[in-house]
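Data first, discussion second: the structure below is written as structure tokens.
Removed: one protein chain of the complex. Kept in place: all other protein chains.
Let's turn to chain A:
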Amino acid sequence: MTDTNGNSSSSNNHHHHNQQDLSLYFLELSRHGSSQGPCDMDEDEEAPTELNTINSSGGFLVVSQDKLSIKYTSVDLHGHDVGVIQANKPAPRKRLVYYFEIYVKDAGTKGHVAIGFTSKGFKMRRQPGWEPNSYGYHGDDGLLYRGPGKSETFGPTFTSGDTVGGGINYATQEFFFTKNAQVVGTVSKDLKGPLFPTLAVHSQNEEVHVNFGQKPFAFDLKEFEAQERMKQQLKIEEITLPANVSYGIVRSYLLHYGYEDTLNSFDMASRSTVPPVYIPQENGVDGQEITYALSHRKTLRQLIRNGEIDTAFNKLREWYPQIVEDNTSATCFLLHCQKFIELVRVGALEEAVKYGRIELATFFRLPSFEALVQDCVALLAYEQPQESSVGYLLQDSQREVVADTVNAMILSTNPNLKDSKNCLHSYLERLLRQLTACCLEKRSLSGDQGEAFQLQSALSGGKNC
């Protein structure tokens, strides 16, 4: 994707190629405007809303008009005439807990009511728990059934007037059941794949209503979720941190991005603490590479943040000509775009057009650059560009991208540089990325079940969710 430049010696080419890689990274970044998190699709996951009348054991029960209650219509004669029904959708998985409740309106002659979870191909004439791949909590004996021949004492029996709930705790990979708002037991969930909330009736006159969340639950689900999160949180809080590791990470962040003034305040303050803060070598944070060119980087960051692009160009030509000598490099491109944006910002539209014709036109044909050029030029079309779809270009974040690019490019000129990737991010960002990636990976390992990683609540210790 990089355009070729007829640069002389091959070693120059290699170095140049590395530089192109770095600045292209920032170019990609600037095109995204706002970054979309990897977990934004979770809210779209569907949840059960009513009962599934299509595959229920039709002959043995009748479903109400609103598809939220059932009544046993037959006379139970044997074990294959159960009136069982599933929800219309499987339980959603991308959350901490899923839960639903039934209300036993009438336990009929024998109270054979059951609640549980079953998989897709469940035999719709049997109680949940009597067949493989199903779990059922039965009201007549209070047992938990989880497959042919597998049952155990679990909780109390339940009958007319009782509200019984069934839930899946994705954090602990367990089913749990409640009776009249109290948890009565949990059992390990050994089923994978979509699971349907299921209810069943099996004697004359039995009638059950179901609540998929359209009404408030008897059970305090929010409190339960909060407690589960707290348990996870406690596990996290038990981790001890090596001494002063935070200090090292913060310091390296300030160094990396060239916040020289803050760094000076920081160092001064740290020196006067008792004991003076020192980073033991084993923390591994290497300060040497990133002190390189600190005050130049700070100056350039300030210039770009203030929109003084011409001065920034001059300084770069003076201090690091190799970064800006190729006028078709991504770095120059980003700077030129920013100059264009600054002209638009102050309303100097004619000058912007002139500038664009001279400096940006060459980039129109180049695949990696043309999207940004188009967005920049589009700014001219609006009276209120900041409110348009390309308004992101006028925000501070765009200046930050350019500043970060220049910062990385200067770092890359360090002759002692070990790995050019180190120019892109400070340790802090790498740590944050690791965390996000690991959480996503962990979730995908458990079949995509469980909550998405929410950075805000993770960092605030779960208090802000």
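Following the convention adopted for this analysis, a contact is a pair of C-beta atoms (placed from the backbone, for glycine too) under 8 Å apart; a residue touches a chain by one contact, two chains touch by 3 or more; residues count from 1.
Everything that follows uses one rule, which is that contacts and distances are computed from a predicted model.
Per its UniProt entry, the chain excluded from the display bears the name "CTLH domain-containing protein", taken from "Integrator complex subunit 9-like isoform X2", "Adenine phosphoribosyltransferase 1", "CTLH domain-containing protein" or "Phospholipid-transporting ATPase".
Across the entire complex, the residue among A:L366, A:L417 or A:L432 in touch with the chain not shown is A:L432. From the options A:D66, A:E152, A:D190 or A:E237, the residue with contact to the unseen chain in the full assembly is A:E237.
Listed for chain A, the residues touching the missing chain in the whole complex are 29, 32, 35-38, 235-237, 239, 241-242, 245-246, 248-250, 253-254, 259, 261-262, 264-266, 268-270, 273-275, 282-286, 301-302, 305, 396-397, 400, 421, 424, 427-442, 444-446, 455-456, 458-461, 463.
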